[in-house]
Structure formats: C-alpha cells, structure tokens
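Each remark here refers to the structure printed beneath this line.
For this view, one protein chain was removed and the others were kept in their places.
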Amino acid sequence: MVKAGIIGSTGYAGQELVRLLLQHKEAEIVWYGSRSYVDETFGSVFGNMFQIVENVCKGDDLHALSREADVIFTATPQGYLASVIDEEILDNCRVIDLSADFRIKDADVYEKWYGIKHESRQLIPEAAYGLCEINREQVKGARLIANPGCYPTCSVLSIYPLAKNGYIDMKTLVIDAKSGTSGAGRGAKIPNLYCEVNENIKAYGVASHRHTPEIEEQLSYAAGEPVTLNFTPHLVPMNRGILVTAYANLKRGVTAEMVRKAYEDAYQDEYFVRLLPEGTCPETRWVEGSNFVDVCPKVDERTGRVIMMGAMDNITKGAAGQAVQNMNLLFGMDEAEGLRFVPVFP
Amino acid sequence: MVKAGIIGSTGYAGQELVRLLLQHKEAEIVWYGSRSYVDETFGSVFGNMFQIVENVCKGDDLHALSREADVIFTATPQGYLASVIDEEILDNCRVIDLSADFRIKDADVYEKWYGIKHESRQLIPEAAYGLCEINREQVKGARLIANPGCYPTCSVLSIYPLAKNGYIDMKTLVIDAKSGTSGAGRGAKIPNLYCEVNENIKAYGVASHRHTPEIEEQLSYAAGEPVTLNFTPHLVPMNRGILVTAYANLKRGVTAEMVRKAYEDAYQDEYFVRLLPEGTCPETRWVEGSNFVDVCPKVDERTGRVIMMGAMDNITKGAAGQAVQNMNLLFGMDEAEGLRFVPVFP
Amino acid sequence: MVKAGIIGSTGYAGQELVRLLLQHKEAEIVWYGSRSYVDETFGSVFGNMFQIVENVCKGDDLHALSREADVIFTATPQGYLASVIDEEILDNCRVIDLSADFRIKDADVYEKWYGIKHESRQLIPEAAYGLCEINREQVKGARLIANPGCYPTCSVLSIYPLAKNGYIDMKTLVIDAKSGTSGAGRGAKIPNLYCEVNENIKAYGVASHRHTPEIEEQLSYAAGEPVTLNFTPHLVPMNRGILVTAYANLKRGVTAEMVRKAYEDAYQDEYFVRLLPEGTCPETRWVEGSNFVDVCPKVDERTGRVIMMGAMDNITKGAAGQAVQNMNLLFGMDEAEGLRFVPVFP
Partner (left out) sequence: MVKAGIIGSTGYAGQELVRLLLQHKEAEIVWYGSRSYVDETFGSVFGNMFQIVENVCKGDDLHALSREADVIFTATPQGYLASVIDEEILDNCRVIDLSADFRIKDADVYEKWYGIKHESRQLIPEAAYGLCEINREQVKGARLIANPGCYPTCSVLSIYPLAKNGYIDMKTLVIDAKSGTSGAGRGAKIPNLYCEVNENIKAYGVASHRHTPEIEEQLSYAAGEPVTLNFTPHLVPMNRGILVTAYANLKRGVTAEMVRKAYEDAYQDEYFVRLLPEGTCPETRWVEGSNFVDVCPKVDERTGRVIMMGAMDNITKGAAGQAVQNMNLLFGMDEAEGLRFVPVFP
C-alpha cells in the first residue's frame, strides 16, 4: 500500500486527487493538507466525500509529512514547493508537483513568465516532466516529478506525432485552446462568479499565458528544433474539459495517410490516448471524469494545413489523473490502476 | 459472472446502465439493444465508450435475449414490456424493468394516468417494487422487478421515516421536485433543445404527472393509510440530479429530536442513503454520478411543519444505479458492488 | 428630465438600473456611486456599457448627491440607508431604497430577521412599500419608497388575488421559490463561483430566509389576517429569473372558475402582470430582461389545493425595473416608460 499525502487537497485538483486515490487499490491517503480548512472534516468541505472521508484537514508541514508518506502530491500555488523542498524531503519520499515549479528546465524562462524567483534551481535538472506517454522511462526513476500543466498535456499530445515525425512546419504552429472553468481554480474572485462566466466566452492571457513556454519546450524536444508558437486559451462556461484546436502547415509531400499513420504509430499502445476515427471531432463530454485524451487530426487539402484536435478532462488527465498515473509508474504499479473509469455522460 | 442484456441501451438510462455494468466485477453485458442504432457500434453512438465497448447494437428480441442472459434490463417506453413479456421469458431469466409498467399494483390506476392499456395484468401481483432500502427482502425472491421512477425514489426516501413513524399529517403533504434535463430523455423534441432549457426554470405536469400515483402508493404502504398529495416537478438547466423539497404538518407532540431520530433509525445501516448533519441542505452536485441519496429534514417551529429534503442523481439511483442494486440483490451479490463510486465534483 | 443618482451602481441590481435609466426618455443619471470602483469609468467595469457610459464612479456621499438629484436609488447592503438617511436628504429629493431597510413596518421583526439594529425607526411609518400593482396610490405621494424584495414581489403577485378574495386557507400556504444566481449578488464568495453553482440545485435559508416576514406582512394586508407560512428559496444554475410555486388549500366552495376570475379581475388592467392561458406554466425564459410577471393558477380537484405559479426576472421586476416603475409613479410619468422591453429569447 502506497501512503500518499496531499498538500492543497481542497482545491479542485486536490479534491480530484482524493477522489481518484480513494478508488485506487494500492494507495491510501495519509494526509489531507489544506491551509484554509485546518481541523475541518474533509467531507464537510466537499459534500461528495461525506461519510466517505472522515479525516480532518491538516496544515502543510512538508517535512513531517515526508516521514509519514511514500509520495507527496503538491497541488499548491506557483513557487510554494520550490520555496520549501529540500534533500531531506526527497530522501524520505517521492514528490509529484502539480504546480509549475519544476516543469521548465530553464529557470530564467520560468522566472520571466511566472514573475517569481525560483528558490530551488539546483533541483530542476533532476525533475522528470511527467507526461507519461512521452517520458515514461524518465518518470520511473525520478525522485521529483513535475506534473504537466493542463493545456500543455492536451496540446503536446495533440501535436506530438507530427512534431516528432517532422511533418509540420513548426514556425506556423498556432494553438487555440478552450477550457472549462475549474481550470481557473477555487479562489473567490469576481471573474470566476457564476454570473460572470455563464453565457460567455472570452480569450485570456493572449500572447502571454504561462503555459506557452512549457508547450514550446516540450514540442522543441519532439521536433528537435526550437519552437516559438502562439497559444491562446479561452474560458468556456462548463465545469470540466479542455479542447485544443491546433493549426500548422504540412511540409511538402506529407499526405493525409502519413498524418494518420503518425498518430496510429504514436498511440497504438497507449491506453489513455484514443485516436478517434477519421473525420471525427473530439468533444470534451466524452472524456469527462476520466483520464482519456481523445485526439484526431484533419488535413485540409485546400490550405495545406493540418488541424490537430484533442479533448481531455482538465482536472483528471490535466492534473490529478496524470499525477496518479505518474505515481503508478513511480511505484511499479499498473499504469492505469485507479484510472480505468468510464467517462460519465451526460 | 451474471450475463446481462439491455433493451433500450442508447437512451440516457440505458447508457448509464452500460457504464455501471462495465465496471461491475461480477456482471458482463451480452446484449446492447437499441432499435435506433441496430448494427452500429455502441462506442460510435456514445463517444465516452469508444474503444471500451466495441459491440454492435442489436434489436429487441426479448425471447432470444432471455435465452442468453441471466437478467434483462428494459429501459424502454411505457407499455413496451407489458406488451411482450410472457412466462417463457420469466422462466429463462430475471427481468428488471426501468419503465413504469409494473410499478403500480392497481392496473386501473396505471391505465388512467398513463393512458395505455396494460397488457400483462396477471404479472403485476408478483412484480417486486425495487426500492431496495425499503423492499429488500421482496426483491431478493422476485422474477420481475419494477425499478422505481426517479421522482418516486427520491420522494419516498426523503419522506419515508416520518410517514412510517406516523409523525406527519399525510393529508398536508406537498412535494416540490426539481430535475435535471436528462430525465426528459434523449428524444429529439423542441422543448428539450439546449436553447429552450438553458437559462430557464418551469414547472410541468402540475397536478397530473404520472409519478404521482406511484409516490402515493408507496407512501400509503409506509403510512398505513391512503395518501393523496400534490407532486410538482420542475425542469432545471442541468444534466443530472433530482432535488425534492417536501412539506408536511408535524403531528402534535412530534419534536425536532424525534424527527431526527426517525431518519437515523431508518437509514443508519443504509450505505446509499446519507443523512446529512442537522441544518445542512442536500445539493445535487454532491451525489452526481453516484448511487447516493442525501437526505435531511428541517423542522420549522414557527409553522409546525417539517421540510423534508433529498438529493439524488436521477439516472443513477433514480434509474440505472438502482437497477444494478436490484440485480445485486437478486443474485446474492454485495448490494453495493459496482456502485461504490465517489461522486464526481465539480 | 428627472435627475437620478445611484448608490451601489456596480452590483447586479445597480447596473441593471443603469441599463434601464439609460433607455428612459425622461430620466438621466447624474451619479454613478460605487465604493469599490471610485474614479474608474463605469464602462470599464461593465463592458456592456463601453462607449455608452463614459462617466466615472463616485463614492456614496448621500447628502451631496441629494442636492444634485431628484431621486436617489440605493442598491446597498442592509442597514446602510437606515444609518445615513435624514430629513435633509428627504427634503432635497425622493429616495427609492432597493435594500430591505424600510420594507417591514415592525422594526423589531426587521431587527430579529436581519440581525441589524435599525437606526432610522422614525421613518418607517412613512415609507411606502413599492409594489406598484398593489400600492400604486401610496407610492405616488411618498418621499421614501421601500422597493420590494425579489422573492416577495413574485410571491405576493402570484398569490394576491386569492388571498384578497379569501379563497385560500392562509394557514396552509407554502411557497417554494427558485432563483437565478444573480440574486446572490456580485460578492466574491466561493459558494457563488461558477463551478459551485453550475450543475447543481439546492435549497437555502430553509425556514429562516429574510424575505419570509416581508411576504407574510404583505399577504396579511391582502388577507386581512395574520399570516405565517413556509418560504423555501432554491438556487438555480441560471443568471436571471425567479419562479414561485405556491400551494394552499382552497376554501370550501371555491371553484376553478372563481379562482381564474380572481386573477382576471386583479390583473386585467395591469400591463406588467400577464395572466397566462389556463393550463400554462410560467417559465422564467419568457420574461428575461423585462419587467413582466407571468402568473397562472392551477386547481387540483384531487387534493383540493390550488398551485399558484409566477415567473419574473429577479433583477428587473424583482429589483431595478420595479424601482424605475416606482420612479415613474413618483414623478407622474407613464408607469411603463423605459420598461416596455420585449423579453429577450433565447
């Protein structure tokens, strides 16, 4: 039984972690961390857990927790983990970080986009970027996992096969993404109120969203060249789900068949990535509550572009689900344990 | 392994049955019945099942199916099952009917409220009303289970402890219920279009909804007297969930403590009925995708009334989940097998 | 041209007042009051007003404002107006208060339900309760108008004809109400976040909501007897709209025809109250963005009860629209000026 502790268990990603770990056969939760709700029963904060979780929330003493747990999940604000992590913690247990602190290899880039000083630069090199389908082997041996961002997970998996095969002109890449509102977090802010989000769609963070350098870095590894791209997220009036619609010029000579085959080759053995039948558009409703990513490319012969689409649940595969998938890899368990949910519809 | 067949598997309740049975350790689906989608892959109709269910849909030959299956679920229009069921089918297998055909013991009442002639009156007496928490023993031995309606399930469980104890004046009972739109079914009708339902709430079937006699009958058994009541359903712009707010005068001498204790006594051993802490209002979001019913009474000293509230997922506990619970009882399995989901939030 | 000032113009009711007054032919706004946004352009706070309102927000100096304005609208927290109003202000201009401060004639009742000390008890007697359809004459001569609460407006108008005619047993009256989320205000609170409200319905303030004594008082006047009732509000995942479903026993001898006629008599000359055709259920979508209240009673012969239904836009007729209607009455203008909107659908 893997003992897991969660710091930040009362945010949306944190409580999703709780939901998933409760249904995991080989893990148990030993620490429900939450600054806002210390000493309150977890099941009183999230009524779905009533009578299921009777534990009370604790603070965020990472050192104490590291002595009790085999793995710590940190679903915390940017900069938090980097400011407290040390060798002692990493000697005691593994850490899977759902924040951005260890996702970007170049600390200067991190500091520029996040506007935060990185206080544990020395640990960046060893952190594994936990996009399991692509970095499976790296993850297995790591002490510290940087769990990918929600947009980067969906963007990279939607584009990866063509970037890897050199089929698209990376300079022409544009990613237009749409997310449900749980991605905005559980903070009490006017722009996230029901009446402000409902019956509305807007872009935000245009040309400046923090997930941009993370996507660029990962696609650079795939393409074998530096990548600079446009990434535009939008806020959609729904709870869960991310949809990516990405555009790029196909290189000369690349056919629709080659495109299709690149996806088949990349994902034929991947349980969580479902390549949809030709001509199908991914929809977020079909992955809700699950760890699946549905992808499908569409070649437009008129324009010479390929439209790469992907749909995913932002707090499952985009956060907590992928974190559990990483835990499974770390501890040599079945990679899909605790994650074989059938998506809930409607 | 219990072999299950589903007639009407491509409605909302039908596909929920598929979702639940796929995750049930001791059941397997042997027949995906659907008139509208014969020969189409189930996973192409419901994208959440893509790569999970590769079976194709078949027609509704109940006799053939009864020879292949241990249990048949019928999620079909009113009148269908009564028109085709016979002894041969019931000799071959058990039948759990999600329609209203065998819920009401008085066939004349059925015919009056449903406007349909009942073509299998002789089977009505033996059908067990599958509200498991109340009729557990009856269910176990039955050949034919009438799976309760969604509103009746939530209404009866919310009111039962006080009706049973004779604590309320049944003549004063008013049930005001609210349902998500999946309860209206998957038929292509203008009133169910997104733009007609969204940003709207309305009552419907006022003083005439077909679930009224079913609720009255069940509460009559509990109260030991004939019950006539008002039941008013409302359509809410959300996918899933039923909320019941019921009002009745407390009988003289009944205290808030007695009310609370009646619920505790009735439900302390029931896994799926969660009595919320005093002063808490049930919310549909906390039960979404699960088989839980959250209930809580509130006594109003000023008016001498009690407000009985209950929240439930209309297509899980209100249809498919309860059907699986009935299957578990029928076949001597753990009553909660396949139903121990943590509700999904948000 | 009537000069209007608004204190609290950046809440949902306040900005609706702005929307309505901008389209009013005989009024102009001279003061956009808002503590939170002092010195910011109103059109930068509410993008719908961009290039339409270029004024900046001011503070809440009621005395200064009273010298510039003919009428002041206060869309402010409970207790604010009572703490600042004085004779000087009322000598200078008329005041229409959208808070609850002057709605309840018995200050002790106010203080008990609101938990606030009333600091201007001497002004309570002269305040007119601005439910125009019922108190039209009182409103015309008043210095101070207590603009009714949203739930009371819809509840009272839905029930008034039967209470007035003595057709129902007031002791049996139960009001089950449902509101869109704008009624919860624009405060940054977790329970009002999109992901907390969406895909959910719940009751709140059960047996304790502050609008209860206001409804009771107004219905007491209509019925000519003290009224104690149950009022249960529910939060619905939509922006605007209130639906009331009220239940009461008909007195002996009262027929469906008499019920219908009572509504016809009460509202035949009322532009804003639409009595729907027999058998129709009011729906909030049909009144959205307008000052209409749609009502319809339904008699249930089986139970001897009448179900009284009403639908209304909570921030138009339930707040800002009715406030403008009161202004029109106060200044001798056409009562419907600035309020003849066709409801927006879908």
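For reference, chains read A, B and C in written order, and residue numbers begin at 1 within each chain.
Quick note on the criterion: a residue touches a chain if its C-beta (ideal position, glycine included) is under 8 Å from a C-beta of that chain, and two chains touch if they have at least 3 such contacts.
Model, not experiment: these values are computed from the prediction.
A.B. asks: Out of A:K58, A:R186 or A:R285, which touches the unshown chain?
C.D. replies: Answer from the full complex: A:R285 touches the omitted chain.
A.B. asks: Identify the residue among B:S34, B:N135 or B:N239 that touches the chain left out of the display.
C.D. replies: If we include the chain that is not displayed, B:N239 is the one touching it.
A.B. asks: Which is it among C:L276, C:M312 or C:M327 that touches the chain not included here?
C.D. replies: Residue touching the chain left out of view: C:L276.
A.B. asks: Of the listed residues A:V109, A:I307 or A:M333, which contacts the missing chain in the full complex?
C.D. replies: Answering carefully, the residue with contact to the hidden chain is A:I307.
A.B. asks: Write the list of chain B residues that the hidden chain touches.
C.D. replies: On the chain B side, contact with the omitted chain comes from 12, 181-182, 184, 186, 188-190, 192-199, 237-239.
A.B. asks: Since one chain isn't shown, list which residues of chain C touch it in the complete complex.
C.D. replies: Its contact residues with the unshown chain are 12, 15, 19, 22-23, 44, 46-52, 182, 199, 239-240, 274, 276-277, 280, 283, 285-290, 294, 340-346.
A.B. asks: For chain A, which residues lie in contact with the unshown chain of the complex?
C.D. replies: Contact residues on chain A toward the absent chain are 172, 174, 176, 178, 180, 195-196, 198-204, 206-207, 228-230, 232, 234, 236-241, 243, 245, 247, 281-285, 288, 298-300, 302-303, 305, 307, 309, 311, 346.
We take it that only the chains that are shown with their structure count from here on.
A.B. asks: Specify the chain most distant from chain C by Cα centroid.
C.D. replies: The most remote chain is A.
A.B. asks: Over half shared or under half: which fits the residue numbers at the contact of copies chain A and chain C, same or different?
C.D. replies: same
A.B. asks: Roughly how far is chain B from chain C, centre to centre by C-alpha average, rounded to an integer in Å?
C.D. replies: A distance of 38 Å separates the two centres.
A.B. asks: Once you find the CA centre of chain A and the CA centre of chain B, what distance in Å lies between them?
C.D. replies: 37
A.B. asks: Where the CA atoms of chain A average out and where those of chain C average out, how many Å apart are those spots?
C.D. replies: Centre separation, chain A to chain C: 46 Å.
A.B. asks: Where in chain C do residues touch two or more other chains at once?
C.D. replies: Residues 195-196, 198-199, 237-239.
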